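Worksheet: the structure to be examined is printed underneath.
Note that one protein chain is taken out, while the other chains of the complex remain in position.
Naming follows writing order (A and B), and every chain is counted from residue 1.
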Amino acid sequence: MSPLFTGRAGFALVIAAGVIVTIALPLIDGMFGLVQATVFIAMAVLALSLGFIWGFGGIMCFGQSAFFGLGGYAYAIAAIDFGGSSWAVLLAIAVPAAFAAMLGYFMFYGRISDAYMGVITLTVAVILYNVMNSTSGSQYHIGAAELGGFNGMPSVPPINLPGDPSAALSPLQFFILSMILLMAVYTGLRLLLASRFGRVLVAIRENETRAMLLGYDPRFYKLVAFAIGGGIAGLSGCLFTNWGGFISPTAFSLAQSAQIIIFVLLGGIGTLLGPIMGAVAIEYLITLTGTQHRFDANLILGVILLGFVLLVPQGVVPAIAAQLARVIPARRRAGASSQTVTAP
Amino acid sequence: MALLGLILFNIINGIAVLVLISIGLAVIYGMMRIINLAHGEFLMLGAYATVLSTNAGVNLWVSILIVSPIVVGLFGLLVERCIIRFLYGRLIDTMLATWGLSLFMIGGITTLFGTTVEGVSAPLGAFNIGPYHASLYSVFSIAVAAAMLGGVWSVLRFTKFGLIVRATMQNPPMAAALGVAPNRIYMLTFALGAALTGLAGGVLAPVAGVAPGMGAAYIAKAFITVIGGGAAIVTGSGLASALFGTIDQIVTFQTTPVIGQVALLIAAIIMIRILPQGITGRFFRRSL
Partner (left out) sequence: MVLTRRAILKSSAAVPLAAPFIGSAMAAAPIKVGSLVDLSGPLGTTGQPMLDALKIAVEAHNKAGGLLGRQIDLINYDTQSSIQLYSQYAQALALKDRVDVVLGGITSASREAIRPVFDRYKVLYFYNTFYEGGVCDRDIFCTGTTPAQTVQKLVSYATKTWGKKVYIIAADYNYGHITAKWMTKYTQDDGGTVMATEFFPLDVTNFNATISKIQSEKPDLILSALVGSNHTAFYRQWGAAGMSGKIPIASTTFGIVNEMATLQAKESNGIITAFGYYQELQTPASVAFVDAIHKQFGAGVPYIGEPAACTYEAFNLWAEAVKKSGTVTRMPVIKALDSGLSFDGPTGKVTIDPATQHCIRNVYLAKAVDKKWDVFKTFPNQTPSDTASVCNLIKHPNIDKQFVIDVKTKA
């Protein structure tokens, strides 16, 4: 991993960029720009969740959309039943985190290997998709919230100021909140990775047997990381549901799961900044392809992805970092990389 | 009694479909550890090859048994030469690339042929099991599935090519040291896997809804079957198909297709939990 974005200076740079975006975007772009940026942010949070568990925990999860969808549904159900949004947001994080912990216990303590883990998580997402799809009709409800089957749950109440359900956030406020949450998740993960826990986690990713012989229980560390990833994905689902006022089973779909993987791969695995950039870039591209009418949208996306893999195989952020690193004196780099085991 | 026969026939047919959709993937994943996310689109391409060539006047059997595997096999060769060979040993990049490829194929087929194409109907007609009708074409697809399993097994077991492939799979540097070019073996294996998938797509074409996005309906099941099967390509996919196909068909007949599908998936999860290395990780370890 190139050291450019590691270290305190790099971190400060990323956060500064985030703050600038938060302040500048509302000034230069209209309401639509903000609303659109908000969904990109929600996807960036989602990409971070997988970027963390995959890039640093070495956990291949092909069904991250399961936690994303659970978060979205938990928020929608709680917001409709409780009126206010504070509990709903907490539940949107807690429910997927708990579910991830359960699933993680089942997998890690069963000592299931990588590829099989991928298949299990994918299967779980497919099951949730099938089950949610078959909940149409008024007999399927939790409290006052009807699950709605394939049609999904429309008109979900938006986030409000704590304690006052009538004070719903405006699109501008919601954009700022989303940016703050994205930066908070990013910061939290960096701190976590710089901590003892993070170092052990990376050590396990590098060599599970060696870590085990040194007295660490890989199963426990992976389980905790997986649950944290589930919670973050749930938060993303909560943001997404708020953004559109809507959640449907497509949140669990195979296409959604695959998209998350692509965010991470394109941005660069083993980084935290990469998945964020990957998510924004892909979402932007997909949006763009629907506004042109000359070529099939899938065709364009496919060509771009293929081009990227062949030309920029290590992901965008590491590639840029490597380019920049050439310019920066080697001595500084050596100093920076020895400071920490974390990547951006 | 006749009903029992009919159900039994359906179970065998369900197993055959799983074998068809997973054997090509098993060859590519089992030999090369490449997760081909465009597998569903390879099936789609095979189905399109059959449909288009039949509509252009080629005999249906020729289309299914010859045109489809050749077209998709050549396409696989092209893909291997242009994309995959740069990415060996990089599991993640191949996933990204094959995902891009799958989008590209869906988009490309849509652009070339539109979203619908006139399909071909199943030939052969029906036969009777007591008072019930069953499709003779299903008998044909069962036969093809069996032949594919047997064929791959014989090639691996009895031919020099199979021996070299197995050696390359087990220890590429050693094989290379003995004068084998691993890259050529990989290329041929990938093309072989693609051709098998193409043949499967051709066989499915008359009984499926042929459309550019049809691959999505098969891919999850194919992956679960292959990974459930474990290391041995032929025995593994065969056994996993038998297990999952039986569960799916029996539960579907007893209850509903939703529960049938969920039962299949849960069975897969439980099986992986009990046998973390797949069926052939525990049993039949020395099989192929």
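Quick note on the criterion: a contact is a pair of C-beta atoms (placed from the backbone, for glycine too) under 8 Å apart; a residue touches a chain by one contact, two chains touch by 3 or more.
Model, not experiment: these values are computed from the prediction.
**Student:** Given that one chain is not shown, which residue among B:V120, B:M169 or B:L243 touches it?
**Tutor:** Answer from the full complex: B:V120 touches the omitted chain.
**Student:** Among A:L13, A:V35 or A:V224, which one is in touch with the chain left out?
**Tutor:** Checking each option in A:L13, A:V35 or A:V224, the one touching the absent chain turns out to be A:V35.
**Student:** So that we can see where the missing chain sits, which residues of chain A does it touch?
**Tutor:** Considering the whole complex, chain A reaches the absent chain at 30-33, 35-36, 39, 130, 133-134, 136-138, 146, 148-152, 154-156, 243-246, 248, 250, 255, 286-287, 289-291, 293, 296-298.
**Student:** Mind pulling the chain B residues that touch the left-out chain?
**Tutor:** For chain B, the residues touching the absent chain are 3, 6-7, 10, 13-14, 17, 107, 110, 114-122, 124-126, 131-135, 137-138, 206-211, 213-214, 216-218, 249, 252-253, 256-258, 260-261.
Everything below uses one rule, namely that only the chains that are shown with their structure count from here on.
**Student:** Show me the residue ranges of chain A that touch chain B in the complex, using the header's touch definition.
**Tutor:** Those residues of chain A that touch chain B are 106-107, 110-113, 115-116, 119-120, 122-124, 126-127, 130-131, 134, 254-255, 258, 261-262, 265-266, 269, 295-306, 308-310, 313.
**Student:** Please output the residues of chain B touching chain A within their complex, sorted ascending.
**Tutor:** Contacts found on chain B: 35, 37, 83, 86-87, 90, 92-93, 95-97, 99-108, 110-111, 216, 219-220, 223-224, 227-228, 258, 261-262, 265-266, 268-269, 272-273, 276-278.
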